[in-house]
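What you see is part of a larger complex, with each chain still in position.
Chain lettering (A and B) follows the sequence in which the chains are written, and residue indices restart at 1 in each chain.
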Amino acid sequence: MRPLVVVGPERAPRQEVEALRGFSAATVHEALGRQGSLGRRLRPLQPGARLTGTALTVLCPPGDNLTVHVAVEQIREGDVLVVTTTSPCRDGYVGELLATSMRARGALGLVTTTGIRDTAAIRALRFPVWCRAVSITGTVKETAGAVNLPVSIGGTVISPGDVIIADDDGVVCVPRARAAEVAEASRQRDERETGTRRALAEGGLGLDVYGMRPLLERLGVTYRGASPGEGPGGGGG
Amino acid sequence: MRPLVVVGPERAPRQEVEALRGFSAATVHEALGRQGSLGRRLRPLQPGARLTGTALTVLCPPGDNLTVHVAVEQIREGDVLVVTTTSPCRDGYVGELLATSMRARGALGLVTTTGIRDTAAIRALRFPVWCRAVSITGTVKETAGAVNLPVSIGGTVISPGDVIIADDDGVVCVPRARAAEVAEASRQRDERETGTRRALAEGGLGLDVYGMRPLLERLGVTYRGASPGEGPGGGGG
């Protein structure tokens, strides 16, 4: 990996980012055709935090956060830093000072596959973070990686300028070119769910609301009364 | 696995369930002779949540929550859904809509070895959940499993109608036929602990309160003053 910084990549247009704001990560994921999740291992530092912004991608060597410092200079208002490493590393790449700096430069938050530290101070700053770990272990600043090249997290490729939606459920990435389309699909999905929610809250059954009874019949689902002596199933526990 | 729904299995009697209510999962586990835990990987979504109800068991294929929808129709007031899969899967099997439906049908809560999503909304609903993961990734509704057959989680078999006790410490299952006996044993245990707690809070030593000094002697426990140069032990970290 040669050390490289891509300057000023195109971001998703402001109004398309705004059109996505307010939808949950799960809704957007569905609207994307069940794609775009960064995986269930990225957890929010602050329960209840929410975020919609444009990706500024950072690829670091393990144990070295020099490239995060390089990336801070590239922040534009509304960006979210998306940090990963060339091999798995859960050390504390970002602490209070870097978080202070990111916020001062206009970043909305941080998504990282590394660990972070100074978590009490970062919570006090109200700078939202999604991360893999909390770790006291710091990093060196000796080797440079890449800023604003595509990175891959949880099977999803994040390109600079893509839209990041994060909440209590995790993090989703919407490709820049699809932001408007996905915002519209999210809106439609939310609308549909409003009616369903009401029907279910009143005691309606999903089997009826979603029309699943013919499927059960085709699958040969059998109903019978209780009888003793059946062994357990499972293995997914 | 042929798709099967057992209708109306016998539940533990209401008054026996009530007799167990109020005891902690740890107390009941001890009263059961140190059995019945569903393992330390099931964690509460809402700190402080507590639950005592009758098990409605659900066994799903990986990545498919059709059987959860089937199970909702089988809920009776006071049930707890206990969901697992035929092979490990942490996808988001239950979201806001299913949780809304479960509560509307009378379920007290959900225990699942899968992931869940829409966690902010589920917290707002105050519908208590114990789960293995939070995951944005949804499931399909194509293949059916089994409702109200015994399932196995964390080395414990849960049969439909068994009593589920869940709190911050995790989840315990009391076999239906032993509910009354275990409630009584839990009551006795709690009673005994009241005295012990007072003695210890006043500075009494467990060594004396529990009468363990003869055991220490038999084991040959040696007391000596400090001296330098001993190497460390461990390996459990």
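What we mean here is this: a contact is a pair of C-beta atoms (placed from the backbone, for glycine too) under 8 Å apart; a residue touches a chain by one contact, two chains touch by 3 or more.
Predicted model only: the values in this text are computed from it and were never measured.
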_Full complex stoichiometry in copies [only 2 chains shown in place]_ = 6
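Convention: only the chains that are shown with their structure count from here on.
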*What whole-Å value do you get for the distance between chain A and chain B if each is reduced to the mean of its CA atoms?*
29
_Which stretch or stretches of chain A touch chain B in the complex?_
24-26, 29-30, 34, 37, 40, 43, 48, 167-172, 193, 196-197, 200-207, 210, 212, 215-216, 219-227, 230-237
*Quick one: which bits of chain B touch chain A in the complex? Just the residue numbers, please.*
1-10, 38-39, 41, 59, 62, 66, 69-70, 72-73, 84-90, 92, 95-98, 100-101, 104-105, 113-115, 117-121, 123, 133-138, 141-144, 146, 148-154, 157-160
